[in-house]
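With one protein chain removed, the remaining protein chains of the complex are shown where they sit.
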Amino acid sequence: MLRTENLGKKYGDFTAVDNLNLEVKEGSIFGFLGHNGAGKTTTISMLTTLILPISGNANIGGYDVVKDNLKVRNLIGYLPENVTLYGDLTAVENLRFFGKLSGVKDVDASIENILKLLEFTEWKNRKVKTYSKGMRQRIGIAQAILHNPKILFLDEPTSGLDPQGTKELRDILLLLNQERGTTIFMNTHLLSEVTKLCTDIGIISKGRLLLADSIKNIEKEFPEEKSLEEIYFKIEGAKR
Amino acid sequence: MNGIMTLARKEVKTAFRDNIFLIIIGLFVLLSVISVYIGSSTKNAELQAYQDILHLLKSQGATSLPSPPAIYPLSVLSNIVSYVSMIGAVVAIFLGFESFSGERNNGTLKLIAARPVYRDQIVTGKLLGGGMVIGVLLGIILIFNLALFVLVSGMTPGINEIIRLLSFFLIAFIYMMGFYAATMYVSIKTNDSAFGFMLMMIIWLTISFVLPQLAESQRTFAYALNATAQTVTQVSSDTVASKMTELFSPAAQFQNIGKDLLQMIPETSNIGLGEVLLKQIGAIIEILIPGLAVLLLSYKAAQKEEVL
Amino acid sequence: MKSFKKSILLLSLLAIMLVSSVSTVFAAEVSAPEFSTGCNLSSGENKALSLFIQNADVAPHSYTLTAGDSANSYELYFSTNVATVKSMTVPAGTGNQVDLNITLNGNASVNEDKLTVKAVRDDGKENIVNLSIIINKDYALSVKSMLDKINVLSGKSADFTFSVMNNGSQDLNNIKIKPELPYKWFASQGTEAIMNLKPGETGTTTMKIDVPNSQIAGNFTAKFTAVSDEIGSSLISVPVTVKTSSNIGYWMIGILILIAGFTLVQFKRHGRR
Partner (left out) sequence: MIIEIGKKEIRDAFRNKLFLSILAMLLVLTVVSIILGSYQVKIAMDNYNSSISFLQSLGKAELPPMPNLNPISASKGFVNYIGMVGALMAIVLGNTAISKEHKNGTLRLILSRGVFRDTFLNGKLLGNLAILAGITALTGIITFVSLIAIGGVALTTSDIVRLLLFFGMTFLYMTFFTVLSMGIATVSTKGSRALLITVIVWLVLSFVFPQIGDTMDMDNQIPGGFFSSMGMSRDQEHQVLQQFKFYETLRDGVEEMSPTKHYERISYALLNVKPGFEANTPWEVVGLKWINLIGLLAPSAAIWLLTYIAFLRRENIYQSN
């Protein structure tokens, strides 16, 4: 589904991502772990065609993110961190706008479906600026999956959400993954998130990928560590 | 193309949902209506006065009566020129100052860029959207003004007047779009929308007031000199210095065109539209060029990665 | 600028009026000092005499004009249209008109006066015209304001009282006061009042002047002339100081005090925090 080869990005002298080799299988939930400034957002920005890599290449669903950017954009759904959407528009209006930009044929029907799936029909005609953070995040997800993308990119989706909101979001993502077979790629620095949701993880530090494998394999590889947290700190510590 | 239209429509929708923007629009429309009302009343009073004078002369048995005052219908609407050049520009700035920086802060710019649209289409979409809002606004003012004009002054504008009026609104549109494009460019370049806004306000102040003011002070200076010597030599109202200063002000150029088109200057009131436009071709180009330049710069700047 | 234009208009009207009432004198190439009839002048009266400067030469010349040698004291200046000139250039073979403006200063010491007008060509050639001026003492009218200075509130009216005196030796009939007021000011009473004065008599009249509401505070001048059927007096200026009516100021202060009280109550009730 997604593969990168020696993907790299520099900002001036600062190397944000360094020769990244990643593979994400179709139907998996990939957790991209790393602390703040590790290069997670830069990676996701390159994969979602927002910025251009300076080296290597990446392809999604067989399309190169640089050369076939428009085709890639049709395949992906994306929810950046801290999106507030258009506060003066209602949920439906926001969704219609993004749906049309993605070229969704019957926008209103898809919106109806999505809102039902997310159990949001009740508030759909209120202005987005009146929503709570959790509600806004749900509309954020809705805009990202409206056009039925093959792969969904989420950047710190649970940041700022309360435990209730976090759980709801997790349920939605699982539902999507199981019912529609959507591949999910999510950035996070919360380990607990990863253990509860992901099938595969990658750990990135200072732009370098330290480890990428399925959770099962990792647990096999590190038998003496009791939790993912310990594994994470061990790898982090060893490389430092 | 579809994407552009979607973007444009969204611009229109959000603009008309913004309360502050609505206040400004309301102000704009209200002012132009008031000004037309006053203009029409003045014309009425003028006609009334003429009738009174005629009556007086006839009762005195005068045979040669003065000809009726040359009333150019459009000059009733002449106050619009100053309103458009002033508030119109501010409306365009209000419309554009968050066009990119606002979306960047919302995170929605990333959302749009991750959809199958090209970056230049985003700029085009926003330009189109802004153009639609400004067009609608000018349309409302045009209709309001025409209606009020007919209602209050009781005159019906002829084909010539309507064509002049339409071309004035077209130039007003270009003028406002210039400001919109410049604001959009600033909005692309800066993250801080308040900074961008204030920057544009300063630019607006400079070209709309400071430069014409400088030109004006040069002009009155030349005039004062002559008045002192009590020699009324025929000074051309434009001294070289004032002409030079005005060159840098699209606002002054716009007002010059507006005055010609709306029959405020008797000499150009009856000449054909083509002639007026030909006479002011330099001014029109001067209004057009800065807008186009910043638009091209916007396309270029939007391609950069930092834009998001 | 507007007032400037207005005054120009006024001046040109005045000039046209004066020119049409006065005989014309030619200043030809002749150097002989001959007398030409000038004008009848009453004290305080403005007259303009039209003179022609004829350039019979084949080259254009510039002429420098002077006037003087009179027994009485006059205020004199040359003008074309309304602009004051000291010299003028006349193209070859043509003539130019120039007006000599005369006003008598003070009282006349002689009743039959003469005035020498000299036009000096740029090559040194001189042309002299002698004008006779007859001072008319039959008619003389003067007007004085009783108050040196008038204070008035905007939106209110002020009374201007004038004493009008017949200084001449003939009766003056239908004497009226004609005001020249600042923009939007209006004489509401007294414009129609008529006086007839015998020689040496003095009359008083009052005029009510409305100062518009919109007049902002400042110093202004109202100008008046007395005009009879026979003659007009010279223009007098009365300084008027307009003060804004204080209502708006008191309103503003009142509202301020109200707000201050409200603030105080708020602080009392809720305390500082």
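First chain written, first letter: the chains are A, B and C, and each begins at residue 1.
Following the convention adopted for this analysis, a contact is a pair of C-beta atoms (placed from the backbone, for glycine too) under 8 Å apart; a residue touches a chain by one contact, two chains touch by 3 or more.
All values derive from a computational prediction rather than experimental measurement.
Novice: In the complete complex, the chain left out here touches which of the visible ones?
Specialist: B, C
Novice: Could you tell which one of C:Y74, C:Y139, C:F160 or C:F224 touches the chain left off the display?
Specialist: Looking across C:Y74, C:Y139, C:F160 or C:F224, the contact with the absent chain belongs to C:Y74.
Novice: Across the whole complex, list the residues on chain B that are touched by the chain not included here.
Specialist: So the residues of chain B touching the missing chain come out as 20, 23-24, 27, 31, 34-35, 38-39, 41-42, 45-46, 48-50, 52-53, 69, 79, 82-83, 86-87, 90, 94, 193-195, 197-199, 201-202, 205-206, 209-210, 213-214, 217-218, 221, 224-225, 227-230, 264.
Novice: Spell out, residue by residue, where the missing chain touches chain C.
Specialist: So the residues of chain C touching the missing chain come out as 2, 5-6, 9, 67-68, 74-78, 84, 86, 105, 181, 183-184, 186-187, 212-214, 216-220, 241, 243-244, 246, 248-249, 252-253, 255-256, 259-260, 262-263, 266-267, 270, 272-273.
Keep in mind that, in the parts below, only the chains that are shown with their structure count from here on.
Novice: Between chain A and chain B, what is the separation of their C-alpha centroids in Å?
Specialist: That gives a centre separation of 47 Å.
Novice: Measuring from the mean C-alpha position of chain B to the mean C-alpha position of chain C, what distance in angstrom results?
Specialist: 44
Novice: Taking each chain's centre as the mean position of its Cα atoms, how many Å separate chain A from chain C?
Specialist: Distance between chain centres, rounded to whole Å: 88 Å.
Novice: Using the touch rule from the top of the page, what residues of chain A touch 2 or more other chains?
Specialist: As it turns out, chain A has no residue touching two or more other chains.
Novice: What does chain B use to touch chain A in their complex?
Specialist: Where chain B meets chain A, its residues are 2-3, 6-7, 9-10, 13-14, 17-18, 105-108, 110-118, 305, 308.
Novice: Given the complex with chain B, which residues does chain A contribute to the contact?
Specialist: 45, 48-52, 70-71, 73-74, 76, 78-89, 93, 97-98, 100-103, 127, 143, 153
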